[in-house]
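The complex is shown incomplete by one protein chain, all other protein chains being positioned as in the whole.
Should a chain be cited, it is by its letter among A and B, assigned in written order, with residues numbered from 1 in that chain.
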Amino acid sequence: MTMSETPAPSTTDARPAPQRSTTTDIALIAAFAALIAALTVIGGIPVGGAGVDITLQTFGVLLAGCVLGPVRGFLAVSVYLVLGAIGLPVFSGHSGGLAPFSGVSAGYLLSFPFAALLAGYLVKYVLGGLRTRAAFVFIAAMAGTVLNHVCGTLWMMHFLDVSLSQAIKFDAPFWVGDIIKSLVVALVAAEVHRAFPRLLARR
Amino acid sequence: MNPSYLFGVYQPGTSPLHRAWIGAKVGGLAAFSLSVVLVRSVEAAFVFLAIAVLAAAVARIDLGLLLRSLRPALVAAVIFAGIQWLLYGPAKATETLVDLVALALAAIVVSSTSPVNAMLDSFIRWITPLRHVGVDPERVALTIGLAIQALPGTVALAVETRDAARARGVRHPRAFLTPFVIRVVARAQETGDALHARGIGDD
Partner (left out) sequence: MATIELEAASVAAPGADGDTVILEPTTLRLTEQRIGLIGANGSGKSTLVRLVNGLVTPTSGRVLVDGLDVARDGAAVRRRVGFCFTDPAAQLVMPTCVEDVELSLRRSVRDAGERHRQALAVLDRFGLGAQATLSVHSLSGGQRQLLALAGVLATDPSILVADEPTTLLDLANTRRVTETLFTLPQQLVVVTHDLDLARRCDRVLVVEDARVRFDGPAEAAVADYLSTVPL
């Protein structure tokens, strides 16, 4: 593979072929599962040592939804979780295996596919043609972020047996990073939709 | 990218736990984790921790590797226990600390005694009954295999694109992320075409 600068989106998107959708869907789902893993692995920024690093993980999860739409986004994130669960070191801090699924932050992890589903649904069915405008995609990404935080907070509340207000305080430090990440998701996803206008074509 | 990265958290060995049936290990872990979360008592917490330590000893997991895998969970446990000590006193703090360590330890034992391939095979076997609700296990296996296959290449692509952005003196993450994502999508569409050309989507 040689390096080129910002690649031209090639002619790939111009080719009409309705019936090859299944294999392209499989390839896109697999590619985004690997993309989330790659971003989590290379982009770890530890904060405050709270056990949950600020990584590009949530960025990848929301991006999968905003770029692939609800169903493929949900599946891509689920495949990513399976990769980690079977023991590949694709979670934050190069960890993997089943431990993150029974830890304090499991609520975040398990709600990732649903965050992608929600953001993807909004981008595909509510935004429609507006998906090339970052400001609108940002709203969809934020909806996914809110769902993710609500699930993460409720999990902590039950898991640690603390009050809701206490759990919200545990969750609070991660908001700033996730809002910034949603913003970047919106910028990137809008550009990807401009490069591949047929990616979310309704069939 | 070194493919050894893909070995993940598994540690080869010949202990009874290495040879045990994966279904029993994962099922046992689920039951164990549920008990730890549901039973709220300090004494019980220590019993659970003892069981997890015993399992780790039986599996003869290398102590250094064990501590490294345990570190994220340990950090979280100490932080949350510290907060609980301030809020609710020592009893609850101790229970939280011991519970979290026991959960993480048990999960690490299962993951480090089960090879990634065997875990994946078991996972595909478990979802086979879902055939009746329209899930094609073979297609799921292909998608997961494809994602694992794409991991090293995707990490390399991410690093390469990031370096290219840096070489041009661009600091904004979007300057690296947009070309990266566009290349991932373009390559996935090519892979989809290749799969289709090989007749994968025809059955």
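Methods note: a residue touches a chain if its C-beta (ideal position, glycine included) is under 8 Å from a C-beta of that chain, and two chains touch if they have at least 3 such contacts.
All of these numbers come straight from a predicted model, not from anything done at the bench.
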Touch criterion as defined above, residue of B:18, B:92 or B:196 at the omitted chain: B:196
Omitted-chain contact residue, chosen from B:55, B:93, B:148 or B:164: B:148
Contact set of subunit B toward the excluded chain (per top definition): 1, 3, 142, 145-146, 148-149, 152-153, 187, 190-191, 193-200, 202-203
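Note that in this section only the chains that are shown with their structure count from here on.
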Whole-Å separation of chain centres (CA-atom averages), subunit A against subunit B: 17
Contact footprint of subunit B on subunit A as seen in their complex: 1, 3, 5-7, 9-10, 12-13, 19-35, 37-39, 41-42, 49-52, 59, 63, 67, 75, 79-80, 82-83, 85-90, 92-93, 95-99, 101-105, 159-162, 166, 170, 184, 187-188, 191-192, 195-196, 199
Subunit A contact footprint on subunit B (complex, rising order): 5-6, 8-10, 26, 29, 33, 36-37, 40, 69, 71-73, 75-77, 79-80, 83-84, 87, 92, 96, 100, 103-104, 106-108, 110-112, 114-116, 119-120, 123, 139, 142-144, 146-151, 153-160, 162-164, 168, 173-174, 177-179, 181-193, 195-196, 200-201
